[in-house]
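For this view, one protein chain was removed and the others were kept in their places.
Entry: subunit A
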Amino acid sequence: MKIDTRNPNLKSTISAILCIFLSVMSFSSLASEGTFLHVSFDPTRELYEEINKAFLKEWKSKKGNDFAIQQSHGGSGKQARAVIDGLDADVVSLALSYDIDSISTKSGLIEANWQKKLPNNSVPYYSTIVFLVRKSNPKKIKDWDDIVKPGVAIITPNPKTSGGARWNYLAAYGFAKRKYKSDEKATEFVKALFKNTSVLDTGARGSTTTFVQRGIGDVLITWENEAKLSLDEEKRSGKNTLEVVYPSESIKAETPVAVVTKTAKEKGNLEKATAYLEFLYTKEGQSIIAKHFFRPTDAAVTKSSAKEFPNIKLFSLSDLGETWESAQKKHFADAGVFDAIYKTP
């Protein structure tokens, strides 16, 4: 049949059909099958690009077939919400176990006992919270006590919007609580800390930019891997304006991983997903992790990369007598300690 495109009737019918067809297409492509999706938080992009390459190589030599891994990165809380709302993730690796717990309780896609499924409470690597200061440390910042003194300008992201910033906050709180042995003193301490803070960026990378590029503040409270990355970046561009300071004590920022069991099962990816996360615990996976400035959990790799990761005293959330749920409720939820800090002048 010859299609007469001059016939306006037919033309509009065709375009209408095309419109509907296109919209149906775009809806159905959302329900993607045969893909493998890893949903992670922001600073792990480069790490997982390398992990994926190494893992796929190993998978191919073992199983003989190939597949592609898609990565999605963003703020930890935002990523968790996306998974709850239906993003087809096979595995997640987030900044706090609270976010994975939320996926588990709010959507049931992950079992409640997910943390027991992999070694070391499903934490293949961790990091800690350190200070980044200007070269030769003009404000003489050595420890947490020094940054809450009047006249020191602190840069840290907003714990309300950034999962990573909650670790910063809890590191300061935990230090004070362990030193002064009182919740009240610890609250006073974080209050003084935020009094010295003039910019609360929404994410960790934003804070790094504010401190490094804009030259604002005397000290940046940041993750060790982020601090080392900044130094690395400076080294590459031939600058030398920053210094890392390790406080006497800091928090063990544990970043867990989990298989999104229900989704992975539906997509037929359960075996791949499990093998993928187990790969993180292998010697090869752990060395890649160390290369990207996250602290490995494997004893041998820890030993060989000891130069990169100075030995500082680390306390964990449970050492503070908290779980993520209780910490979230007490500090960051509405009318929690963080809100109270800004309520009274």
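We adopt the following convention: contacts are C-beta pairs under 8 Å (C-beta built on N, C-alpha and C of every residue); 3 or more make two chains touch, one makes a residue touch a chain; residues count from 1.
Definition applied: contacts and distances are computed from a predicted model.
K.L.:
Out of "Biotin-dependent carboxyltransferase", "Cytochrome c oxidase subunit 2", "Putative membrane protein" or "Molybdenum transport system permease", what name does the UniProt record list for the absent chain?
P.N.:
Missing chain, per its UniProt entry: "Molybdenum transport system permease".
K.L.:
Pick out which of A:Asn121, A:Asn137 or A:Thr209 touches the chain that's been left out of the picture.
P.N.:
Checking the options A:Asn121, A:Asn137 or A:Thr209, the one contacting the hidden chain is A:Thr209.
K.L.:
Give the residue, chosen from A:Ala68, A:Ala300 or A:Ala333, that touches the chain omitted from the document.
P.N.:
Final answer for the missing-chain contact: A:Ala333.
K.L.:
If the hidden chain were put back, which of A:Val199, A:Val244 or A:Leu270 would touch it?
P.N.:
A:Val199
K.L.:
Just checking the interface: what residues of subunit A touch the absent partner chain?
P.N.:
Touching the missing chain: residues 8-9, 12-13, 16, 19, 75, 77-78, 81, 102, 106, 158, 160-161, 197-202, 206, 209, 213-216, 328, 332-334, 339, 342-343.
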